[in-house]
Every structure is written in C-alpha cells, then in structure tokens.
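Omission of a single protein chain aside, the complex is shown with its protein chains in their original locations.
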Amino acid sequence: MVIIMRPGADRETIEQVIDKVSELGFTPHPIYGVINTVIAVIGDRTQEAMDTLGAMPGVDRVVPILRPYKLAGREVKPEPTVITLPTGVQIGGEAVVVIAGPCAVESREQFLATAQYVKEAGAQVLRGFIYKARTSPHDFQGLREEGLDLLREARALTGLPLIAEVLDTRDVEKVHEVVDIFQIGARNMQNYALLAEVGRSDRPVVLKRGLSATVEELLKAAEYVLVGGNQQVMLCERGIRTFETMTRNTLDLSAVPVLKHYSHLPVLVDPSHASGHDWLVPALAKAAIAAGADGLIVETHPNPAQALVDGPQSLNPQAFRELMGQLPAFARAAGRRM
Amino acid sequence: MVIIMRPGADRETIEQVIDKVSELGFTPHPIYGVINTVIAVIGDRTQEAMDTLGAMPGVDRVVPILRPYKLAGREVKPEPTVITLPTGVQIGGEAVVVIAGPCAVESREQFLATAQYVKEAGAQVLRGFIYKARTSPHDFQGLREEGLDLLREARALTGLPLIAEVLDTRDVEKVHEVVDIFQIGARNMQNYALLAEVGRSDRPVVLKRGLSATVEELLKAAEYVLVGGNQQVMLCERGIRTFETMTRNTLDLSAVPVLKHYSHLPVLVDPSHASGHDWLVPALAKAAIAAGADGLIVETHPNPAQALVDGPQSLNPQAFRELMGQLPAFARAAGRRM
Amino acid sequence: MVIIMRPGADRETIEQVIDKVSELGFTPHPIYGVINTVIAVIGDRTQEAMDTLGAMPGVDRVVPILRPYKLAGREVKPEPTVITLPTGVQIGGEAVVVIAGPCAVESREQFLATAQYVKEAGAQVLRGFIYKARTSPHDFQGLREEGLDLLREARALTGLPLIAEVLDTRDVEKVHEVVDIFQIGARNMQNYALLAEVGRSDRPVVLKRGLSATVEELLKAAEYVLVGGNQQVMLCERGIRTFETMTRNTLDLSAVPVLKHYSHLPVLVDPSHASGHDWLVPALAKAAIAAGADGLIVETHPNPAQALVDGPQSLNPQAFRELMGQLPAFARAAGRRM
Partner (left out) sequence: MVIIMRPGADRETIEQVIDKVSELGFTPHPIYGVINTVIAVIGDRTQEAMDTLGAMPGVDRVVPILRPYKLAGREVKPEPTVITLPTGVQIGGEAVVVIAGPCAVESREQFLATAQYVKEAGAQVLRGFIYKARTSPHDFQGLREEGLDLLREARALTGLPLIAEVLDTRDVEKVHEVVDIFQIGARNMQNYALLAEVGRSDRPVVLKRGLSATVEELLKAAEYVLVGGNQQVMLCERGIRTFETMTRNTLDLSAVPVLKHYSHLPVLVDPSHASGHDWLVPALAKAAIAAGADGLIVETHPNPAQALVDGPQSLNPQAFRELMGQLPAFARAAGRRM
C-alpha cells in the first residue's frame, strides 16, 4: 500500500506512521516530497492494516497496490478455469454457452413446455428458479419446495442440467439435491453466510454482480466461495444501477474484458435483467459475445404476457429461436464456437 | 396504474390490452390521444399485473400510481410510530436519540471501555456488533458467538440497551437472547429470508438502506418485516453509492424528510459509514438532526488507530464527547430535545 | 400527461387542478380511484404546463406521456437519417464507418503520420482536434488556431474528411472553414448557445452524450441543433459516469438499440473515452458493432507514450490495424458491411 500524508504533516507525525508500519510487520519506504510525504509499504495488504494506518493523525489517504482478491486472480492461476457440467458441456472453454428458461417456475405446463423448446433451440442449461427474490412481500415468491419435483421432471425429460437460485442458507441442502448449478443473485452478492454455504458445496456457482457492486467487489465476493474450497465459480454481469431509466439497469459490458483480464473465472452475461425489455435482449446478447463473454443467461417464456414475473423482458419462443440462430455468427467472429 | 401505448398502436392492439385489464379484474379507462393512447386503470396495483400488461404488444410502458408499500405508508397509519426500549427511551418521539459504540466488538477491554464512555457522554443505546459483513473473507469477521457474553456483561455494566447486526437466518435466535434491537445491514437490505425472520421476532429492527437502494425500495424492504407482524421498524440512511470518491458513500439527507413524509416509521442517520472519515462525522451528524432525523448511529472507538474495522471513521472518546455536547443546540433549533 | 393527486386530496383541490388543466388549453380526463385520483390530460405536453400543474396543491406528481423530443423522434420521421460526407461516405446507411485519429493534434509530424496510417488501415474520417476541453487549466489546451493549417494539410494529403470539436460559440466560424464535421463534446452537450450555433451551420454534427445525460436528454440536446435547421446530427455514446472505477467511464451499449428505436439519427460509439485503456478498446469496438452502432470513433497515436493527451487509451498503429482487420466479421454478423 502507499500512505499519503497530509500536506504540512510534521516530522514527528510522519515518524509515528513509519513506526506503526514497522509494528504491523511491514517494511516502510518513506519518500519526502516538498508538499506531501509518501510512505510506500512492501508486504501483504489487509484491510485492517489499511484502516489502522488510515486512522492515524496526519494521514490523508491510503492507496492499495495489490488487488484485494487472491484466489480469483490471474496471479495465482494464470490459466482460465473451465467448468464441466454432468452432460460434458464446458463453460469457460472454446464454446459460448447459453443458459435459458423462464424467470420463475410457475406451473408444470409452463415449465416443461419451456424446457422443451429451450432444448430444441440449442441451449445447454435450463433455468429453473423456485425461490424468487422480490422487492415486495406482496408479490409472487416462487413455487418454493413445491417446485422441487418439477425440476426433477424437467431434467428427466430434457437431459439438460439445471440452474436455480438459493436465497437462504437453510435451503442450500435441499436445492443441492436437484440442481447442477447454484445461482447467487445480485441482491445476495454480499450475503456472506450464503456465499460461505455454497462455497462448501460441490456444485458450480453462478455469482451475479450486485446492482451497485464494483468489479473488484464481485471478485472479492467470489473469494468467499473459493476460500471454502469450491473452485467452480462463474461470474455474471447483469447490469448495474445508474441514473439512466430507459433500461432496467445499465449493462456494463466493459466488465467482461476487465474480469477476463484480472481473473481466471468464466464470465457470463444476462441481457434480460440488464435491459428489462424483450426487444433489447438480442442486441445486447450479441454484443456480450462480441465483448468476449463465455456464455449468456437468457429469459424466455411460452407466453410472456402470462408470466408471473418479468414478462416484459422475456423472449417468446419464436424470438428466442431467432436469437439462437443469429448468435453463432458472432461467436465465430469472436474466434469461438456455439 | 396508467398504461401508455406506443405511438401508432392500432385499435385492435389497444382493445386487447383493455380486455386484459378487465380480465385481471380491474376497471380500464381508455383515453384516446392524437399520438398516444393511455389506459388509466383503477384498482389495487400488483407487480404481476403491471408486468403482464407491460409485456403485451403495443404497450410502451406502465406507470404505477399507488406507492408500492402499504404497511410502511402514512395512508394506513398517519401517526408516527414511536418505539419504546426497555429503558423507557423512545425513538421516533420528541427526543433525538444517539446510538453509539465501536464498529465491531473486538475485546473485553475495548468494548467495556467504550460502553462506559459512550454512556457517560449521553448515548442511549450501545452498538455491540459481533458478526461483521466484510467485503473480503480474508478480513476480521467479528468475535461471533464468542462475543455473546461480552454483550451481556456490557449491558449489566451500563444498563444501556444493545443493538447488534444479524447476517444469517440461523443466528437470529441466539442473538435474540442478548440484544434489544436487531440491525439489518445495508448489504442485507434485500436479504428477504433474513427480513422475514426478524419480522417474526418481538425485537425492534433497524433496517439500513442498501448502497444502491431507492427510498421506495427501502420502504418495500421494511414491508417484509412489517408483514411478519413486527411493527417496530426503524429506517436508517447511511449513504448511497455514487461517483464521488472523496467520501466513502454519499449521505442522502433528502431521504430523511422524504421518508418522514411518506412513512410513519422513525428515521435514523449513520454519518460514520456515510462519510468514512472521522473529521466529517460532526458536520453530518448536525445536518442530520437539522434535516429532521429521529436519531443517529455513531461509531466511536477508544483508540481508532487500533481498531480492527473502520478506524478512519470512528470518533475517539474526546471527539465523541465534544460532538455530544454540540448536538443539543441543533435538536432545539429543530424543535426537538436530547 | 397524467397528473397523480396525493392520497386524500379533497374534491375541491381536485377541481382546481381540473380547472387549471382546462385553462391551459388541454382536455382533462379525471378518473377517481379509492386512494388516488388521476387526471389524464390530452394535448401537447410542455415542460411549463407540467411544472405549473406539478406546483399545484394536492398534486403528488406529473407523469409525461409523450417523449419530450419531436424532431429527433421516429414519430415525425420513421426512416433513418443517412448523412453523406463530401467523399461520398455515408453514415447511418448499410456500412459501418470508422472515425479515427489522435485525441489531439500535437505537431505536424504526429498528425500527418497518424492521418496516413489511419487512412491506409481503412478509416473513412480523420479526427483532428485543435481545441481541447481539459479538466485543469494547467493542462495542454490544444494547438488552437495554430492547428488550422495542419488540418488543411492533412486533408490535402489523405483526402479524408475531418472532424473537430468546437468549444466556444466564437470559434464556430473559423473551424467551419476547415472541417467537414463538427463535434460537440460530452462536457458541452448542454451548452445550448453552442448547440444553437452549430444548428445554424451546414456541417454535420456529432453530438456526444454527456457524462451524466440520460438518453432522453441526449435527444433533447439534439433537438437544439435540429430546430436550427441542421438535420445532419449523429449521436455518440461514449460512456457515462457510474460508481465503477476500473474503467474511465461505463460504456452504455444499451443506448445504441434504444436510440435507434426512438430516433432516426445515426448512432456512433467511442470505445476509447469510454474505457480509458487501450487494451479494452477492441472488445468494446466489436461489441458496439454487434449492438448495432453505425460507426466508431477510435483514438490512435503513432506513439501513445508520447501523447500529450489520453495516451493510455490510444491504440498504437499496429493495434489499430489489427482492430480494423477484425471488425468486418462483426459487421457482417450484424448484417452490415465495412
């Protein structure tokens, strides 16, 4: 880290900071400037050490040097992480993968119909969400435990691996029995108890970026899963919150090359939640692949106007099929395949 | 709600939307304009109905009319909610209340010393956090269960009621035994399983606004607690995430009069997390009272440069005492007392 | 517009608003709900009328129905605007166009060398900025008038049309003599005097989106140029300001399909200013084309480490050539050509 002293900090104040650096077990390198003095510090950074030094008299600010994630970073593991699903499908490899399905499992008819056409159109993983995080307690909260059997049935029917969200540490075990991938949603990106719980599991995890999470915080959240021993983490950009209201969120596609640059983990993009409008999904799905994404999460519904959740952003079967037909050209342009 | 049709939507498309409105059990009021047609809809709004109609062909957007919270709103309960603690201290009444303590309980010495001077300086509630939500798993996570006895001891020593954060549904019961107020932190504002759990308890709850939560979303999150039967909810503004980097977050003091206007729940302000710097806390604490806050949550530490968490924003004992001496004049100017 | 009355507004208050609507020349359509009353208003919306009604007692808020731009909208002109440059190159047509050059004209050597390789690599327009908007007055402000002759020379040498930024109404005339396209930069998107001035000119205008401008505000700013009689306006997404700090700005690629949906004007993307890092530019350039952009503005410099402005985001000649070689595959995938 680099400690920047306030202009005018006197020698004694500076010496106290230098002493504290040594006391914390680091090697201080003071550089005396005309206006500001700077103390470069060699050694492993921790937030505690930064906070301690930042709280000392005369310190203007403390600038971190090392990136605050370790297991998620390219320094520890330069080669990309490739996750292999039970069907042999790989995420993070050469192929671009599509995860698709309804926002929520609503009924047997709706879910099995979707599973069917999603498979036929070429998607490799099926969304089957039975717990829904809704901003209001007065809205539909998902089929919950009642949906577990539908998930089993859809898998038996299509052979597709399933992804589902967990919202509560107490549900991890029962969801574990029926799904192939856990999703941690945007609102729970910093629910550390939940991250730790899926970190102890043997299922791959899709970790969605929080609405106001920086790329660095997303990587630090991934660290909670990795540190538990679960190395199969996929990061998912799904739009961040900005002042723009034309779209539900602002899809930050720069996050794709940035994440691929600093981390070895696969990167997915969810154009449905990002945009909030079905007619925007195709353009953003294509752009995500062009930007280097390893896969997409796309919402689709047999009849969006009947959907209990997020109908406006769900592609109908025809629109979904059309999109699936257009994506391979972009994957090829990006040097990938589908 | 008001449904705004796209310019050029034809009669048939419009009729289909009108029919769907009736089918959903609402009364449609179409108003045909030269460019856009608008369909005003009388009846109780739900997100599902809005989504359904928003997903129909020809619909440009759906604008809600009713505010999406019910139990938290002034319409249902015009008079302010006043919460009475076991010591008789009231939050939401005439007096402005100060909740103070360290960011984290670190040790017996640190916590009891803080409890002592915090009480002497006039604070009415003691912060005693034993679970810490940290952005990195490599940082100090709190004393956890080991801290429970320290909380008991501090209460016995000072007689002050205690507030502590819960991070996991599985911890609610054991924390319930030792604290007087639950805190739901900013990162968990939309952890609905946790909200539901404290909603079933008989302890008052401080619900902190998420980093990127709107005022409306904060009220909808409060709804999750209220709907469980727990009416003792306090809202806390603690800074939102913006592009500004001089402060840790941007304290949104407008939220104070806005929340008091639309809701009957007491409103607190946390100037410590909002600013991230001890030297900014006094100005913001005073401004919060001037803006109409019912109370403050202030971090203080016997020796900020030794703090394991958030030292830079913690007031030392002397600064805390000074601030406590200056606040009453602002409370009086605002027609309150301390 | 739709006027939403506060819950509990009495008949008399509601009647006064209805009367005011009529007085302003609109037709009011009141719809009386159990909690809120709503007054739908047919007629042309103006900000003044909305403000007047919004300021009346009992009014909670006023929701606009019509989009607040006219000349820029698809309602008035459904077919796309195609802008033809003196060389016959068209922007907004089938082909995707690349505008390239250094951030600033620095010297004869630098600018002519860039012009040369930019042309050879296939760019159709040359950036030649001689006035620079810098956040600090202590930074390089551009060659200013001294650069005018260099612009002439570069055009004579390459035959490429030139684009340059104007910062002051008093400079429009002299820049007009040497450039083919005016740029209005992000910081001046709401410099209405300047917009009006280029609106009176016969040169095409690239209007960059302000750092915190919504898509709607960008279209309203374009309206200032269009209303002056200049129909040749191109919109440019160049990143908005968010909390993310890994990139200089957050490129909002959703803005591309949104702008194309609501407006007939061509849409360009500037991946250089958006990202701030040369290594991010290619991924974002490709994504922009996949999202439907009509063209790109790319910064390149013969020796980025010698650049006086924005070196870190400038592609060196080799990187620029490589990118130019990769883009056509994405244009083809998007059904365009280069």
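Going in written order, the chains are labelled A, B and C, and every chain counts its residues from 1.
As a convention for this text, a residue touches a chain if its C-beta (ideal position, glycine included) is under 8 Å from a C-beta of that chain, and two chains touch if they have at least 3 such contacts.
For clarity, every value in this text was computed on a predicted model and none was experimentally measured.
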Left-out chain, listing which of the shown chains it touches: A, B, C
Touching the absent chain when the full complex is considered, from C:73, C:128, C:304 or C:317: C:304
Candidate in contact with the missing chain, chosen from B:164, B:184, B:206 or B:280: B:280
Residue touching the undisplayed chain, where the options are C:90, C:116, C:212 or C:231: C:212
Where the missing chain touches chain B, by residue: 212, 214-216, 240, 242-247, 250-258, 261, 274-275, 279-280, 283-284, 286-292, 326, 329-330, 332-334
Chain not shown, touching residues in chain C: 20, 46-48, 51-56, 68-70, 133-140, 167-170, 187-188, 190-193, 196, 210-212, 217, 220-221, 223-224, 227, 241, 278, 304-312, 314
Residues belonging to chain A that touch the chain removed from view: 2, 4, 7-8, 29, 31-36, 38, 40, 42-43, 63, 65-66, 75, 241-243, 245
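Note that only the chains that are shown with their structure count from here on.
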Separation of mean Cα positions, chain C and chain B [Å, integer]: 38
Residue numbers of chain B (touch at least two other chains): 241
